[in-house]
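Every protein chain except one is present and positioned as in the full complex.
Entry: subunit A
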Amino acid sequence: MTQSVVVQVGQCGNQIGCCFWDLALREHAAVNKKGIYDEAISSFFRNVDTRVVGDGGNISKGKICSLKARAVLIDMEEGVVNEILQGPLRDVFDSKQLITDISGSGNNWAVGHKVFGSLYQEKILEKLRKSAEHCDCLQCFFIIHSMGGGTGSGLGTFLLKVLKDEFPEVYRFVTSIYPSGEDDVITSPYNSILAMKELNEHADCVLPIDNQSLFDIISKIDLMMNSGKLGAAIKPKSLVTSSTGVFKKRQEKPFDAMNNIVANLLLNLTSSARFEGSLNMDLNEIIMNLVPFPQLHYLVSSLTPLYTLADVNIPPRRLDQMFSDAFSKDHQLIRADPKHSLYLACALMVRGNVQISDLRRNIERLKPSLQFVSWNQEGWKTSLCSVPPVGHSHSLLALANNTCVKPTFIDLRERFIRLYKKKAHLHHYLQIEGMEESCFTEAVSSLSALIQEYNQLDATKSMPVEDLPRLNIAM
């Protein structure tokens, strides 16, 4: 079994990361009743003998002593990381795996990328190497960050190049929070576009997510819960937004519910690699099947169900509903409508009591309403993991490589151009050493090229699918 290391960068990255570790512990506790440190847990956690000082404390088998997250926490302000270290998860993190500064990046990609990048490059490398050393077989880095700010966006993407050079064989999965339309950070378009160029060039796979979509999902859940009849019947632990078994009316932190959705995404993504099933899907298979061309590596994700009703006997109709929901635009974690755009590839990662016939039935049922690119008409990758998430009997994560991601990019470019035309706030960037106007123009070119690729694919949508002439063999 392989291990993965999570690198959480910036305020957003660290807050999501924190929720992720909380839910990961909860999931493993639910599955692993005997408290034995097994391969599944080792994918994200080290087992450490806390009595041993220094590095020698790793225990590879036997009872769980103390679990330490395979994580590196990076933030250029101290507030968020300090809060984590004083909170209930403080023992999960290795205090040596942190990099913090005091002043913050001021929502400036250039500060995060150029200034802090060069300042902390050595230290970052050191922490990453350390975390890699603790792994028997490191397969993947999960980077969590936001695109609109300074640290997550700038330093987070600086990291990608470092990872690519230092660990070329290890996959780089990036979970990126894109700024919503009403983002309150004025410079978020600049930061996002500059970061996009790095994602285009150095990430293996990106899962774009936006706050508005997460917020809409939460609103939907709230509506269900407060609608009286059904509200009482929802299992609190099953909420895709809940962190503990305790159902709180008001969340402690404003973004917790939204962050938990992203955390669940990451757990479901890795479930088939960690737990057993009749059709396993490892992380390298995700990249192999969903990235037909290196630059088209943006995957739109959706999670269903969002909650489980307390009714234990779920009739098969509900199971099929789960599949239908996965393709509805209301369940996507980014503002996108995959049903009305073109699919390049689609992965269905199912957990729980679902068998191959259920999967096949639903693919047959949904296929006619979806459009796949001509050379990948049967572009489905599927997996069955026997272990369901906490509070559910089954769940589905759908990953789509679909042109529906284009509007987000076009929108981003528009907002960037509006700002850039007026040269607003540009001096904050240009005064940083290493930054020139060409950085901006190159970044926007890179994005335009990507949009153009999606345009070309979309153009093939209405064309009839014809089989190409085959090789002629002389007999």
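Everything below uses one rule, namely that contacts are C-beta pairs under 8 Å (C-beta built on N, C-alpha and C of every residue); 3 or more make two chains touch, one makes a residue touch a chain; residues count from 1.
Everything that follows uses one rule, which is that contacts and distances are computed from a predicted model.
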Next on the checklist: As a check of understanding, state which of "Protein Iojap, chloroplastic", "Proteasome subunit beta", "Ribosome production factor 1" or "Tubulin delta chain" is the UniProt name of the chain not shown.
Outcome noted: "Tubulin delta chain"
Next on the checklist: Among A:49, A:136, A:414 or A:437, which one touches the chain that has been omitted from the display?
Outcome noted: A:136
Checklist outcome for this item: Among the options A:173, A:327 or A:380, the absent chain makes contact with A:380
Next on the checklist: For a quick check of understanding: of A:288, A:417, A:430 or A:459, which residue touches the chain that isn't displayed?
Outcome noted: A:288
Next on the checklist: To test your reading of the contact rule: which positions on subunit A touch the chain that is missing from view?
Outcome noted: 1-2, 39, 136-137, 139, 276, 278-280, 282, 284-285, 287-294, 345, 355-358, 360, 363-364, 367, 374-382, 384, 467-468, 470-471, 473, 475
